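A single protein chain has been omitted from the complex, and every remaining protein chain is retained in its original position.
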Amino acid sequence: MLLALCSAKRSKRKHYTPCKNIVLYYHDIIYNGTNAANATSSIVAAPQGANLTKLAPQFHFGDMIVFDDPITLDNNLHSKPIGRAQGFYMYDTKNAYTAWFSFTLILNSPYYEGTITLAGADPTIKTTRDISVTGGTGDFFMHRGIATLITDTFQGDAYFRLRIEIKFYECW
Amino acid sequence: MLLALCSAKRSKRKHYTPCKNIVLYYHDIIYNGTNAANATSSIVAAPQGANLTKLAPQFHFGDMIVFDDPITLDNNLHSKPIGRAQGFYMYDTKNAYTAWFSFTLILNSPYYEGTITLAGADPTIKTTRDISVTGGTGDFFMHRGIATLITDTFQGDAYFRLRIEIKFYECW
Partner (left out) sequence: MLLALCSAKRSKRKHYTPCKNIVLYYHDIIYNGTNAANATSSIVAAPQGANLTKLAPQFHFGDMIVFDDPITLDNNLHSKPIGRAQGFYMYDTKNAYTAWFSFTLILNSPYYEGTITLAGADPTIKTTRDISVTGGTGDFFMHRGIATLITDTFQGDAYFRLRIEIKFYECW
C-alpha cells in the first residue's frame, strides 16, 4: 500500500528538461602521512580518539576533509585537468558511509570558464546521489540545478573518483 | 526617528504566500565522552585550549559539531523518524550564543521523499531565526524558501530539539 502510494506520488512529479548538461570527473587522494607529494586532500578535523592521517573508525564519522582535486573530462586521473574541485566533505553517520559535501568546481579551460558551487548529502551506499547547485559564476552565472554523483571507482581509503553530472534547469 | 524609519521600511516589504509549508522537529544529543550509544552529534574541531568532549568556554566560540540527527513530525524524540538532518554547525561568537548552520534534511517516508539543503546564521538568543533553503532534490526539486528555527527545548549542553518550519516560495 505505502509503496503504491509513494510510487503514485513520485510518478506525479513533473519532468523538466535541462537547459545545460555537463559531465565531469574528479579525483581524490587523501593524505595518509606518507604521500604528501600526491595527496589532493587532507583530514583536518576528527572526532575524539581519531587522528589526521587515518580515517576514523565507525564509518569515519566526524572526519572532516579539505580537498583540492583535479577535474577531468574523462575518467583518467592523468588526463589534462580542466579545473579544480575545492571545498570539503565530512563523514556524518556512525553506522553507514554517508558524507556531506560543500564545494566549488572551478573550471578554467577553453570548454568552460566559471564556477559551480554545490552542497548536499552524499549517502555513498546509493549508486547515484543528488546534491544541489547553490550558485554559479562566469559561464554559469546565476545558474541553478542538480548534480548527480556516482562513485566511478575507489581503492580502499587511498583513492576515489567521482563522476558528476550537472543538469542545470535555470540558465541565464 | 530611526525606529520609525525602520518600521516604515519594513512595513513596505511585500508579502508572499508560500507554495508549500512543512513543520519538522529534529533532535541533537552531543557526544560528551560517555554517551556514545545515544549521541547523534560530535565536536570535531575546537579552538586552542578546548577539547572534543566538552563545549568550549566563551560561548563555545570555535566549536564545530558534525551531526546526524533524527527528524520527527512531532516534538517527541521517540517518535518514528521520517528522515535525518545531516551536516554541521559551529558556534561563532565570543560574547553570545550564536551558531552558523549548513546541513541537509534527508526525508525518506510516505510523506516526503527528497532532500532540503539549508544554510545560515542562527543567533540562538532570538526566539525565531530565519535561514535560507539553498537547494532541494526529489519532492523538493529546485525549491527555494526560508526556514524558521525555534529552539523547542534544551537540557543544558546535553540535548536540544529544534522546530523547523520551512516555507517554500518557489516550487517546481
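Residue numbering begins at 1 within each chain, and the chains themselves are lettered A and B in the order written.
Going forward, contacts are C-beta pairs under 8 Å (C-beta built on N, C-alpha and C of every residue); 3 or more make two chains touch, one makes a residue touch a chain.
Remember, it's a predicted structure, so these values are computed and weren't measured experimentally.
Among A:Tyr16, A:Phe88 or A:Tyr159, the one in contact with the hidden chain is A:Phe88.
Looking at subunit B, the residues touching the absent chain are 2, 5-6, 9-10, 13-14, 16, 44-48, 61-64, 90-94, 98, 100, 102, 119-121, 123, 130-134, 144-146, 169-170.
Residues of subunit A in touch with the missing chain: 31, 33, 42-45, 51-53, 64, 66-68, 84, 86-88, 102-104, 106, 110, 113, 115, 117, 119, 134-139, 141-142, 172.
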